[in-house]
Structure formats: structure tokens, C-alpha cells
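The structure is given below, and queries will be raised subsequently.
Every protein chain but one is kept in place in this view of the complex.
So that you can tell them apart, the chains are marked A, B and C in the order they are listed, and the count of residues begins at 1 in each.
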Amino acid sequence: MAAIQINLISGRTIQQGVAMESGKEKPAYRDACGILELDDAEFKRLGIFKNTNVRVSSEFGTVVVKAIGATQGPHPGLGWIPMGPWANALVDPNTYSTGMPTFKGTPVTVDVAENETVLDAIALITEECL
Amino acid sequence: MAKIVTDVVCPFCGTLCDDLEVALSDDGKEILEVYNACAIGATKFLHSQASDRLTRPQKKQEDGSWKEVTYDEAADYTAKMLVDAKKPLMYGWSSTSCSAQGVGAEIGEEVGACMDNTATVCHGSTLIAVQDVGVPSATLGEIANRADRVVFWGCNPAHAHPRHMSRYSIFPRGFFTGKGSKSRQMIVVDPRNTDTAKMADVHLQLEQGHDYELLSAIRVAIRGEKLPDVVAGISKEQIYEVADTLKSGRFAVIFFGMGVTHSLGKNHNIDIAISVTRDLNDYTKAAIVPMRGHYNVTGSGQVWGWQFGFPFCLDLTRGFARYNPGDSSSNDLLVRDELDAVFVLGSDPGAHFPVRSVKKIAQLPSVCIDPHITPTSAVSKMHVPVAFVGVEVGGCAYRMDNVPIETKKVVEPPEGMLTDEEFLQLVLNRVRELKGAA
Amino acid sequence: MAKVILTPNQTPTLFLEAENITPDVFAGKDAAEIAALHGFVGKTTVTLGDYFTIEGAGGQTAADTTVVINGDVSRVKYIGMKMSAGELIVNGNADMYVGGWMTGGKITVNGDIEAFAGLGMTGGELIVNGNAGNYLGAAYRGDWRGMQGGEIRVSGNAGSDVGTFMRGGTIVVGGNIDVHVGTHMEGGTIIVKGDAKTRVGGQMVKGTIYVYGDIDVMMPGFQYRNDSDLEVDGDKGRFALYEGDMGERHPKKKGEVIYGQLYMKY
Partner (left out) sequence: MTDYLIKNGFVFDPVQGINGDKVDVAIKDGKIVDAGDVTNPTIIDATGMTVMAAAVDIHAHVAGPKVNMGRNFRPEDKLFNCTAGSGMKRMEGGFSVPTVLRTAYLYARMGFGFSMEAAMPPLYARHTHEEIRDTPIIDQGALPVFGNNWFVLEYLKENEIENTAAYIAWLLNQTKGFGVKCVNPGGTESWGWGLNCETVDDVVPYFDVTPRQIVSGLIEANEYLGLPHCMHVHGNSLGEPGNYGITLDTLKIAEGVKPQNDFGREVVLHNTHLQFHCYGGESYASKSFESKSKEVVNYINSVDNISYDLGVVTLDETTTMTADGPFEHHLSHMNNLKWANTDVELETGSGIVPFIYNPKTFIAGAQWAIGLECGLFIKDPMRAYITTDAPNAGPLCRYPRVYKWLMSAKARDDMLDNTLKYGDKIRERCYIGELDREISLYELAMMTRAGPAKTLGLSHMFGSLKPGLEGDVAVYPYNPETDTDDPEKIEYAFGNAAYLIKGGKLIVKEGEIVDMGNKRTFWVNAKVNENPMVERDISEKFRRYYTVTQNNYTVEGPHFVPNPYVIEVDATK
């Protein structure tokens, strides 16, 4: 299976905000944030269609999310996971002694994980931490 | 006939819109509709009354299940945890009122806690930069009334602060900006072609993580010095053009967000953006405003400022306040194993901290005070649901430009539920009893 | 010279704050008095005797007191803070703030240290035979007076933010260095014998930086001036001089604008 290297960033989306305020334990939150937005070119490199589950891995962790087409692109070389536990499973905790983890600009590897499920927020955090 | 409450303040983001109107049922108990709010703000009001909402504290049992306890029991557990710990962290403080923050500060002082707010993962870099170089700024109304050059750098208000552009920055017809958006040149700097960028006159789609270099290049261009052909993926011609656009305006403003605070360089990215603003004031008028996230993260920095002298990353363990992000900051404390208890109120580090930090919270005695079930409550030993500030209880909050506005109580919380402040007061009383007994 | 030897006998469960470990405080004290000195673990007050076996005694003054820590103190902060004279040797790793605000004397760490070493330092020597962390020789938060005098030598690598707001003194890093070197620098010298990443000399007003290895991304505000043969810290070589940061303010001296100087070794 193909695997690609991209630079991962995250941040707010209006869907993330609405879903967060509707309840982080709800599936809607997972649907809003358990995603990876990629340019069309990246889908070609991965050899998959949009809306396929992928495994994203960094030096700091691994998470399964659904790869979808970039809604605010194109952004060549960049992948986007909305702010939330899915993105935070991957980001660089190094703060360079400023207190601020390096939330944006994490090198990640994406490979196809069609048969794996995207966990909801509570299940994800429980699995990772408890 | 529905009852309409006017001048309601939205307790979601730092835009702190204060023109919401909320329609209530005849008995005044139920929120039917929210007018003037963005989708997120409206959801916050409407979801506050969800039928599956928790209304009593829960304590995690050995087997991982949750058991309901009384608020008094929860306060006792919390107080004991804080008093017994050698170095507890009291984190959050952003989605709550200044009065709750004030009681929290007293608890923190009594128990010798490290106290930190969500700036630590949001605009903490900004606070550090402001401490290094200051901040020439203005209230949002100044921008609405005067600004003719508006830069959004590493921020996406179309998504994160949905009413910002219509209320303050792009569309309002202000006193000296009578043509609204036509009075303004809009520049967006973002590695993505965001929905905000799509509206801009100029979009600089820079290489992610090179904000510092690009801002430095703009300073070089402002001074008319030579530049390399390309900086951060942007051609020098375009950089000179942007510098000229900014200099030629009557009032330029830079709004910035997590794109710069979270990327490599962090405080330095802001520092140099502030330096650009400072430079521009030699040619025209310029201001810079951080797009603060939580509706009252600014307030917690203010309350701590006047009580302790520092806006975040407080270490009160020695009985007096110390401050140094990198040492006294939540994520460093967690990752470096410096803590032995965690208290969270008005924030969700479980969702918004790197997982390595969340794992540490899960390993320690921990209490989460939050109206919602969240990833933080899921990993904590105790979850204390409370009334929604700004919906079920009022209180002062500070907007992203530090303007204080009093949020409103619109409906009653479910019977028997406490507010943040009431619960904190229980904890404070219990802490004092425990310390008195010791 | 009187010598005090501290041997760690337990690792703190959290971290020990021990700004009392300096020749200044130890001077005039015997082993028992030193053992009774306070340290802090979170909100609890402990004694140095709780964590160290202490032998020897301090000299009459700081200048004739040598303090030796034999063992790992990687969970001990503030070693040598505000030290003014004498000598301090750490045979092991140490945590944050080694030699913070020191004004004189000599600290040698035979191991690695964490962030904020030599913060706001005005004099003395800090020698690290290992790696150093972030904010080496930098300014405390908000202060525009970073390292103002003295010398810091690191044989290994150093972290980010080395020499931020530096105004005087010398920092020598034998290995590689992370981002933001000499930011807001307004005096003094930084020598990097390995590679630097990006943001070398950003917002630099005055002062001198030498980089022997590569710089990943050069700041756009630096302009090439000339080449010259120099001897730097005992190393001879040919260097290209860049001046900057052109985006920053610069003072004038006798009508000439003074820039920050960045020398790159060929």
C-alpha cells in the first residue's frame, strides 16, 4: 500500500466548533474532527478515493481518521486535521521552553487503513491514556 | 408569546458578540431560538439544555465506572487532593467568569498551586512576545471606525471567529470607513487557501512554518532595503507591494491567530509581527490584535495580572508568584513529570493538549469541572458538572481587545446544579478547614 | 581552597529547587549547616541534607569555596543561581537555571543541562561538557537585558533561543544549535562551531555571531559584505561577513550605522 509524507497542521473549523459545542462525546464531533483534509494530488499519490479511512503516524503517535478532500485548499504538501484529540494524537509536544507545544508543522506519514474505524473522542482518549 | 432577552453576550469566542437575542418559552425556562449569533454560538446556547446532560458530580470507581456523588463530596475530594498534593496544577479558567477566576485564584494561593489558563496552548506565545516588545493595539471599534488596511495573519475568522469580519474588521461602515469593505484592503497570510483567504484582496500563501522569515522580509521592505528573490515561498515583488500597501494606508491593523502562535518560532513570530506594527507607526497608524479564542481567556489573564502580576503560567508553590513559560507552563510541567495532581475548570486539555500530556493527567489524581462530558472528564477521577456561564449564570468577561463585558444569565440551570463560582467557594471553604485543622 | 562535596542520595519524586547550592551560600558553613539549608519540592520545604550526603565545609568566602556535586542532579533546579565567586562542579546532568543570574566564579557541568542556564548572567564562567538546553544566556521573560558579561562554553549541542537579548559576554557552542540564535542581540559574541537551523540573528541590532557549519535558512535581512581571514576562538579560517538585520533599528556611531555581524565560515 502507498504511504505518503506530508506536513500536518490543525486549527478550528466552524464544523469543529459546532460539533464541540454539541457534545464531544457525540459522533458528530468525530465526523467533524476525525478527518484529514488532503489535496486531490495526495489522493492520487495514495491511490485511494476520497472518504477513505487512513492511518496517520508521526514520531509522537498514530491515529485513524477519514481522508476527505481539502475544503480550504489547495494546500500542496499540507494535511489538515481540525483541532481536537485526533490531531493531538500526532502533534509534537516540544515547547522549545515556551510552554507552547508545536501544534502546527508535524511531519506525518499517511497510509491507507480502509478497514479500521475512526474512534469517537472519548474512546480515542480512553484507549490512548487509560 | 415568546419572551425575548436582548443584549445577550455570546460565551463562545473572544469576539464576545453582545447583541444576541434569545427567545425563551413562556415560562422562561427553555431557550427556543438564538438570533444574531453565529452557528457555534447558537449551538452553545441551544445545546446547554440538552436532555442527556449531567447534573450531578460523578466519581470514577476502581472498575472504571462512574458513581454519582454530592457536590459536597466532590468539593471535599477536590480540596483534599489540592491540599495533599505537593505540586498541583489548576488549569483552564477560560470559559468562566472573572468572579469564578477570582475565587480560583484564592484557592490556588491557599494550596500553593501552579495555575495556568488556555493561553498556554493558544496565545501564550503572544503574551511572551508582548512581554518582550510590547503591543501597539486598539479596541475593535477603532478598527471598525478607522482601519483601511486589514491583515489576517495565520488566522481564519470565517471559521474561528465567524462574526469578526462583519462586526469589527471588514464589513462595518464605521465613522471614517463609510464604504464598509470597499474602504478596506484585505490581506490574508496563510499556507492554506482558507475561506477567509478567498475573500481577500491579497492572499500570501506562504510556506508553512516560515512566518518569521516573511515578517522579517516585510520589515526589510518597509525600510526599503534589499531582499532575496523569494522568502517563505513569496516573491520579493509581492513582499514590497504588501509593504507599500500597508505603509500607504491611513490605519493598518494586523490580526493574527494560531497559525503563528503554534508554528515554529512561536513567540518570535508574534514578536516580529509586533515589530512590523511598530515600524508601520513611523509611517502611518498601525495596530495589532490577537484573535483570542475562548471568550474569557483574556479575563483570566487580567484577573491574575492584578492579583499576581502575571497573565498565565503562575507557580504559586513557594507562597509567592513566579512565572516562566517553559518551566511553569502546563505542558512542560506534565511532560517533565513535575506534578502530582491536576484540577481542570473551564477548558478541555484532554481534547486540546498533545496526547503525551493527556496521558499524564490520566495517571494523576484529577478533577474536571465542566458542564459537558469531555475527553478531560473521561480521563479524570472526578467530573463535576456545573451551570453554563453566560447562559445560566452571568459574570464579567474580557473580549480579545481586553474590553470587559458582563455576560448575562438567560435561563435557570437545572435544579440543584451549582455554578463554577459556587462550587469553587465550597472547595475554598473546605481547603481552609483542612488547612486550619493541619 | 575549601571544598564541599555533595553526593545525591535520593532522586526527588518531583523536582528539587536548590538555589542554595552556591559557593556564596556555602561559604562560612560547615557540613551540618549546609545540610540544614533549605530546598523546595513543590510546596514542601526540605533540606539539602534530605537529598545529599554532604562532606567538607565552605571556605571563609565564596571565592575560596569549591562545591562539587558527584552524581546525577537532573531533577534539581537552580544550581549555582546568583553565584558571584568560587567554583562549582557538577559531575552529572543538571536541570534548569544552572548559573542563572550568575555574576562571577566558575561553574563546570560534566554532563547535560536543561533550559535557562546562564539566564541574565553578568559575569563568570559556565562550562558545559555536554549539551545545553534552550534559552542559554538569554534574558528572563520581558527583560531586555539578557546575558551581559562572562562566558558560556558548551562542548555539545545547544537548544533554541540561545543568547536572546544578549548584550555582552561570549557564548561558544561546540556542536549544533537549534532555532533562534541571538534574537534581539545588542552586543556580545556567539560562536557556533556546528550547524545552525534557521533564524540566526533575527531582529539583531548589534553584536557578532560566528557559524562554522551551515545555516538552513538565512534571514532575509542579512546582506553579504566581504570575506576575511580570521582567528576565532583559536580556530583560523576564512569567513564571509553578513550584516543585518536590515529590518531592525540600528544605532549610529560617528555617523556610521552599526549593524549586527554574522560571520559564516567557508
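Everything that follows uses one rule, which is that a contact is a pair of C-beta atoms (placed from the backbone, for glycine too) under 8 Å apart; a residue touches a chain by one contact, two chains touch by 3 or more.
Everything quoted here is computed from the prediction, not taken from an experiment.
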* Chains in view touching the one left out -> B, C
* Would you mind spotting which of B:12, B:153, B:295 or B:310 touches the chain that isn't drawn? => B:310
* Structure fact -> Considering the complete complex, of B:109, B:211, B:348 or B:370, the missing chain is touched by B:109
* Provide the residue numbers of chain B that touch the chain removed from this figure. => 6-7, 9, 18-19, 98-99, 102, 106, 109, 127, 130-142, 144-146, 167-168, 174-176, 250-251, 278, 281, 284-285, 287, 301-303, 305-311, 316, 318-324, 395-396, 398, 401-406
* Residues of chain C (touch criterion as defined above) contacting the omitted chain -> 140-144, 249
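Heads up, the rule we're going with is that only the chains that are shown with their structure count from here on.
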* Structure fact -> Counting C-beta pairs in contact for A-C and for B-C, the higher total belongs to B-C
* To do: Round to the nearest whole Å and give the separation of the Cα centres of chain A and chain C.
  => 39
* To do: Take the average of all CA coordinates in chain B, do the same for chain C, and state the distance between these two points in whole angstrom.
  => 34
* Considering chain A alone, which of its residues make contact with at least two other chains? -> 96-97
* To do: Give the residues of chain B that touch two or more other chains, as numbers and ranges in rising order.
  => 128, 264, 325-327
* To do: In the complex, go through chain C and note every residue touching chain A.
  => 115-116, 133-135, 159-161, 178-179
* **chain A - residues contacting chain B, complex** => 7, 9, 11-14, 16-18, 20-25, 60-61, 70, 72-75, 77-78, 80, 83-85, 88-89, 91-93, 95-105, 121-122, 124-126, 128-130
* List of chain B residues in touch with chain A within their complex -> 12, 38-40, 43-44, 47, 50, 64, 116, 120-121, 124-125, 128, 156, 158-160, 162, 191-195, 197-198, 205, 208-209, 257-259, 261-264, 266-267, 293, 312-313, 325-332, 335, 348, 350-359, 361-362, 372-375, 378-379
